[in-house]
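One chain of protein is taken out of this complex; the other chains stay put.
So, chain A:
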């Protein structure tokens, strides 16, 4: 009968390898392969040799100590049977041992990967900071900044990258997608305000057509930039764009498929063109009509989309909780919404273009100023309204 000396070998750093310590709590025995260095362990793990956890776990049966996982042997009276049983147990233990060792190994590898990931994230964080991106820290410290507010309103706004270990309290959220769009939009508004100021100043004074044309081109391009931004954002989260969450409350009141109504645009601009030729009047009338027709068509298409999406979600049997039976169909509808946002923006784009074509440079400049001021006033109304609400009654 062999008495192989088996030792449980707990790693020295118990705090990280807590589960390994728990392995030892099982009534299993371990061979000293680890101690012999048969397994290639990472260098920073030091596993001491020859530490016996408990005499009870020793397989040394020369003292007649029964094995914990096989009570039968203690009651058997045949030494051969005992021998065979022990051999079987040893084999089983070997297999389990190997499983456990590979378990340990996998766990250790996982920790290594996490460690490397953490280093990588820290590097990315530094790089992002240098590039001027906003980086928020910690989800537990919920400060009432606008960003954390929008996180509450829109879960999934921020893509969490590498929340490694909650105990270590390192949750780095780097802005992606929608959050980046919000930031970009903030900058767009700032630029918009500057342009409006400049237009106002220039129109009050005397300025040549060339300079005016340049300002008009810049203002038009600014709107087109917004449509591009929205298109990208719609791909990320179409519901976000559709609901106009990125706009102020009064603007949202007039929302039509994620933005302003093209026909509203004409309505806002028209009073500010003092003198118009007959041809211009005719052209604007035609534009207004075709714009209205296009709007109606898109509105009806949108309605149909909403109905079919609602049907998808509402279908199925009662009592199935949040299970969507036609989830693929529903997702397809959501996808189709993206093309509607794009079409609506295309309509806005075209309306602006046509107005630009019909009007003279000076008229176009006045029109763009009027449009810009209109939205400024809506934004001002939103904050006035919000402030009014907070007054104590």
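We adopt the following convention: a contact is a pair of C-beta atoms (placed from the backbone, for glycine too) under 8 Å apart; a residue touches a chain by one contact, two chains touch by 3 or more; residues count from 1.
We take it that contacts and distances are computed from a predicted model.
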Answer for the undisplayed chain, UniProt naming, from "Large ribosomal subunit protein mL48", "Glutaredoxin domain-containing protein", "DNA-directed RNA polymerase III subunit RPC3" or "NADH dehydrogenase [ubiquinone] 1 alpha subcomplex subunit 5", is "Glutaredoxin domain-containing protein"
Among the options A:269, A:298, A:330 or A:370, the absent chain makes contact with A:298
Option touching the unshown chain, where A:176, A:195, A:343 or A:360 are the choices: A:343
Interface with the undisplayed chain - residues on chain A: 283, 286-287, 290-291, 293-294, 296-298, 300-302, 304-305, 308, 332-333, 336, 339-340, 343, 346-347, 350-351, 353-354
